[in-house]
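Only one structure is covered here, and it is reproduced in the block below.
With one protein chain removed, the remaining protein chains of the complex are shown where they sit.
For chain A:
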Amino acid sequence: METTNAPGPSKSGKDGEEKEENPLFECNICLDTAKDAVVSMCGHLFCWPCLHQWLETRPTRQLCPVCKAAIGKDKVIPLYGRGSNQQEDPRNKVPPRPAGQRSEPETNSGFPGFGFGDGGFHMSFGIGAFPFGFITSTFNPHDQRPSQAARGLPNEDEFISKMFLYVAITFIIWLLLA
């Protein structure tokens, strides 16, 4: 009976170091420092691979191993420490850890006047009308001088583009009033 002898080869060195670590951050299943850590709603810490395996073991009865509170894949929060990637054990990558959830702040739509509630038809028509009028008037100056000189109809192109613009504006106003 040797009481002082270490029971295994990996024992002496590694465990000596681990005694120094904070047991607060030990996984409740493997008793090691939690890797790919997740925390349950009840506040209990696990490695994700450990917890995942437990959830798979009893899929119909998923309880926190520590306090028996209800637990599940969508009820745990991953913990991201600084530089946590460096400590990751590649053997434990098996099931991907559930991702952290980040809600986007509410933003207003780019076309407040058109109102999404009016329906898809109005929206697409309005968007179509805009660039059409825009393009016509933008391209107009390039055309203007040659056409002025050659055809002697200085205002025709400009007139057409303005017509489109008016149609577009009228349409927008109609949409707003409708």
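The rule is short, and it goes like this: a residue touches a chain if its C-beta (ideal position, glycine included) is under 8 Å from a C-beta of that chain, and two chains touch if they have at least 3 such contacts; residues count from 1.
As a convention for this text, contacts and distances are computed from a predicted model.
Only one of "N-terminal E2 ubiquitin-conjugating enzyme", "Unc-13-like protein 4B", "Ras-related protein Rab-17" or "ATP-dependent protease" fits the UniProt record of the hidden chain, and that name is "N-terminal E2 ubiquitin-conjugating enzyme". With the whole complex as reference, residues 1-3, 5, 7-8, 10-11, 14-15, 28-32, 44, 49-50, 53-54, 57, 63, 65-66, 68, 91-92, 94 of chain A touch the missing chain.
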